[in-house]
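The complex appears here without one of its protein chains, the remainder shown in place.
Labels A, B and C are assigned to the chains in the order they are written; within every chain, residues are numbered from 1.
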Amino acid sequence: MSSSQTSGKIFTPLTITLIIIMLVIGFVGGYYASAVSRPSAPAITYTYSVPYTSVATQTLYIERTIYQTLLTSPPATTPTTPKPTTPPPTLPSEIVIGMAVPLTGSQGEVGTAGFNGIKAAIKWVNERYGGVHLFGKTIPLRLVYYDDESSKDKVVQYTERLITVDKVHFLLSSYSSPLVFAQAPIAEKYNMLLINWGGASDLIHLQGYKMIVMVWTPASLYMTQAIDALLSVKKDPKIVLIYKDDEFNRMVAGGVRNYSKKLGLQIVYDKAYPTDIKDFTPYLTSIAPLKADALIVGSHFADGQLLTRQLADQEIDFGFIAMNIAPCYTDYYKAFGNLAEGIICPSHWEVGASYTPEIASKLGVEWFGPTEEEFVALYREIVKDPTARPPYHAASGAAAVLILVKAIEKAQSLDPMAVRKVLGEMHLITFFGEYKIDPVTGIQIAHKMILVQWQKGNLVVVWPPEVAKSKLVFPIPTWAEKKAGKQATP
Amino acid sequence: MDPGLIIFLFLQGLVLGSIYGIVAVGLSLIFGIARIINLSHGALIMWGAYTALTFFVGYNLSPLGSLFIAIVVGLSLGASIFYLVLRRLIGAHELTTLLATFALSIFLEEIARLNYGLDYRGFSWSLGVVKIFDYRLTYSSILAGVIALSTVIILTLFLYKTRIGSALRGVAQDPVGAYICGIDVNKIYALGIGIGFGLAMMSGVIITMYNPTGINPYLGAPYLLKSFVIVVLGGLGSIIGAYVGGIIFGLAEVVLFPLYDYLHFHSPMSMTLFTEFVILLILLLIRPYGLFRR
Amino acid sequence: MHLLEVNNVTKRFGGITALKNVSLYIDSGEKIAIIGPNGSGKTTLFNVINGVYIPEDGRIIYMGRDITKLSAHERAKLGIARAFQITRPFPGLSVRENVMIGALFGTLSEKINTREALKIADEMLKLVGLYNKRDELAIKLTGPERKLLELARALAMKPKILLLDEIVAGMPPAKVDEIVDLVKNVAERENIAVGVMVEHVIRAVIRFAERVYVLDRGEIVLSGKVEDVMRNPKLREIYLGTRFKGGV
Partner (left out) sequence: MIKGKIIDHTSLIIMIFSYIIIWMLKTSFPEYSQMLTLLLYYIAIAQAYNIFLGMTGYVDFGYVSYFGLGLYGMALGVSYASQNNLSSSEAIILGMILSVILAGSVAGVVGGIALRLRGAFFAIATIGLSQALRYLIEGAKIWGGAEGIIIAKDLRKLFGEEGFSYATIILPDTGIFILAVATGIIMYLIRISRLGYGLLAIKEDEDAAKVFGVNTTLYKFVAFIISAVLTSLVGSMWTLKVTAIYPPESFNITFSVEFIVIVMLGGGGTVLGPLIGASIYSLSKYYLGVYLPGLQLTVFSIILLLIVLLFRQGIVGELRSFLYKHEIVRKIIR
């Protein structure tokens, strides 16, 4: 190394020129490009309401915000292949469902949960239900899957392999929005139906894809229920919103922002944090003096846990804490014990969110699939753990299978186009909740989030009131009280 | 801004920086002695965190006890990995050992995944808090900082005051010369890599003392990335440099954040991290080989 | 005008002064020797001349042009070639490619393409007697062969000045004569000035050089015709003196 002295010229004319060019391009180009590339969001959004019949008898309205850009882009046409009336000469001996799913990598945990739910649902269809009823026969389902390692390269490869080599009849999506984005063009190319149970971003469905159907509630509606719940106990609350800077949580935060603006609520702090955050203390010191009533967090696993830990250490109290994903898992309570009391998690479904055939018949909507107890039992068989508690990702995966099976039966066809058409019109209730999509974009419009809260060591459904098993605890015990052993008791 | 907050943030920055520092020290040490860029450092940190978790949940052993287990396991793991794999690669191009440690890191992560699953685990270990004006600092995180600092001091004393320490430094300077002087170079390499691995696993335990949650098989990657940068900042191969680099990073995080928060940046923490990297690049312009290296 | 002039050059490393006010010159086609005990600054002097180090003080004039601030590769293009004391072949390349790199980046660099460079390389290898080993990897050569490779690589640059750093150290006497004759012939044929640096093999110097500089602790203490310097008692003192101080 000693002789490197002579090469020590830093600011040669070349580097200086390049640095200047770089700065100019970086700032001017960056500013300009950011101005053009941002989706023209709130200024020209168009809101419409979809009449929505809730689980209970009264009719609610779900707010949908669709970007203007979608409306001006060429309208996607609903596939209109005529339904075959006669059975094809040879029916396959089994219906093959394909899936590239992250079993390892950053999305591994959730991917695995969904994967197990899907296996449980397939088991139900094959063993309890007897198989798919098609032209008077019953045909079993078979799942072909690959581990996509949470990587875009792999998901592209395996999606094509599933379609072309394994010749699957239908595809289930991967988990997480970026991966679904990557596989969508491939599915579209082969006109393959893709049931999206894992990518919550609304934007996937606003790109003009015709063959993607969403199972669960889109991200922008994740936290709106939480705000409703908050309003039911506290007038004019001061809200603190922090969220992880990723596609999913950005949509969640956007939903909260729009909804509270509409209701005239006050968000006193609204900041994002990077995905690999290691310390929340700076955020907390900014938040603490605001003395807000509610904390809404768009989080995943590690960051959600870290935030809880540091909130408890700093003893920054809120009457209402709602947090994505992390608290919905039992690991959360295992890690925090009593400190988890009172934390609220918005969820697509939880054990105890009693959607039953009775509710379905009361609403006059068709019921399909196992009951909740059946599903939980099957899930426990699959994961070989008699106490396992399926998270909502598992239920969502299972619902994808059930919806697909029902649509095949209704269409009496294995043609993806025909099934897609049926999916656009179908209205169904499974144990996961309601299913109905916007026929053009494939966005879910009927499924509704629920809120669950940790109360006395259990995750209890507290919202909406129709399906609630317990009352919402507000304000939740302070951190000091929780450390002393106080629990959230309704 | 009230003075209490400033003092609190300063202390918090010191604690955090101290942890960043100890995470980086192992990496720097292994490079200094054996010229190996240890890409498996992150995986070892993750194993340290799992050690703390396993012993806390299974045997109710506090992370303080796990520290010693982690060091012993790390030492023996490092030495055996050296004799099994790395010994054959000493003297090869730096890239070759890079590949080997990359493979090792995948292997370690996969073993953890198969063993523990992908759940984000955590445990509650609390020693109470100390109040600094209106803010609180947990004793466990202060302890983590103090242990990190004392480890660095002990390590420095070990390297500069003992016979084995000087043998380690000798090998780091000139393996051939050390060999001629009658030092068993292979043993010293094994020891050095063992200490590096031990430090990595130990820093995993220290991380759980600061934050006992979010433990999963991919825990180590962000720490590895950060320690790379810290190590360059301090001067690759320098123990004290790595530690001081960590402190600089920790302080920068708490000092810059309020600024960007005040300026209403969308994600102030991202801008803070960005500024840290810019500081690094500027420093490289002035001192290409880091703060603590000539 | 001299081909190369070194005027009052000083080079320090930290607190140590490796060269102190050193001045010397070489004329075109002339052969000089620089001798001195170990640690006297000879290698540093060569490094300063060919641009590995930039001196703190003093100037280096080459063909009437001040090259003090030029970097090593620019000086190489101007015709200053160098063979290292501790041989530094490019180990992963073949012998032929090693020499070819010399030709490609030497004084001819802009005028020839790789094929012509290959021709020059073969020519040089024949000259030094390594042609048979042209396709070996350089790392597989023996010590003396590496010295020859150094020489061939330096000659392939078609230099105007050739700086030979301990080129004959550690060689059997017969071989030394052979190499010295070889260098002498080539140098005379192509009008190359040669600066040779030796420590102990004084015999080679006497056969070869026209003038001698004696370097001790970074300073030129003696210079002049070979015979004069050899007879000077001070030379003996320098060598013996250092030996008695115990420095090897």
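FYI, contacts are C-beta pairs under 8 Å (C-beta built on N, C-alpha and C of every residue); 3 or more make two chains touch, one makes a residue touch a chain.
In this text, all values refer to a predicted model and were calculated from it rather than measured experimentally.
Participant: List the neighbours, among the chains on screen, of the chain that has been left out.
Facilitator: Contacts of the unshown chain, counting the full complex: A, B, C.
Participant: Just one of B:Ala49, B:Val129 or B:Val232 touches the chain that is missing; which is it?
Facilitator: Touches the omitted chain: B:Val232.
Participant: One chain is left out of this view; which of C:Ala72, C:Leu125, C:Met171 or C:Ile238 touches it in the full complex?
Facilitator: C:Ala72
Participant: What does the interface between chain A and the hidden chain look like in terms of residue numbers?
Facilitator: 1, 3-4, 7-8, 10, 12, 14-15, 18-19, 21-22, 25, 29-31, 33-34, 36-39, 69-70, 73-74, 103-104, 145-149, 152-154, 156-161, 164-165, 177-178, 181-182, 184-186, 188-189, 203, 206-209, 245-247, 250, 272, 274-275
Participant: For chain C, which residues reach the chain that was dropped from this view?
Facilitator: 50-52, 71-74, 76-77, 81-82, 84, 88, 90-94, 97, 100-102, 104-106, 109, 113-115, 135-137, 153, 157
Participant: I need the residue numbers on chain B that touch the omitted chain, in ascending order.
Facilitator: The list for chain B reads 31, 35, 37, 39, 85, 88-89, 92-96, 98-100, 102-104, 106-107, 109-111, 114, 221, 225, 228-229, 231-232, 236, 260, 265-274, 277-278, 280-281, 284-285, 288-289.
As a convention for this text, only the chains that are shown with their structure count from here on.
Participant: Just by CA atoms, which chain is the most central one?
Facilitator: Here the chain at the core of the arrangement is B.
Participant: Can you check how far apart chain A and chain B are, centre to centre, with Cα atoms defining each centre and the answer in Å?
Facilitator: Chain centroid spacing, chain A to chain B, equals 35 Å.
Participant: Roughly how far is chain A from chain C, centre to centre by C-alpha average, rounded to an integer in Å?
Facilitator: Each chain's C-alpha centroid was found; their separation is 73 Å.
Participant: Taking the mean of the C-alpha atoms as each chain's centre, how many Å separate chain B from chain C?
Facilitator: 48
Participant: Could you pull out the residues of chain C that touch at least 2 other chains?
Facilitator: There are none in chain C.
Participant: In the complex, go through chain B and note every residue touching chain A.
Facilitator: For chain B paired with chain A, touching residues are 5, 8-9, 12, 16, 110, 113, 117-124, 126, 129, 134-138, 141, 211-214, 216, 218-219, 222-223, 226, 253-254, 257-258, 261, 266-270, 272-273, 285, 288-289.
Participant: Quick check on the complex: what are the chain A residues that touch chain B?
Facilitator: 1, 8, 10, 104-106, 108-109, 112, 245, 271-274, 276-279, 281-283, 285-286, 288, 301-303, 305-306, 308-310, 313-315, 326, 329, 331, 334-337, 339, 483
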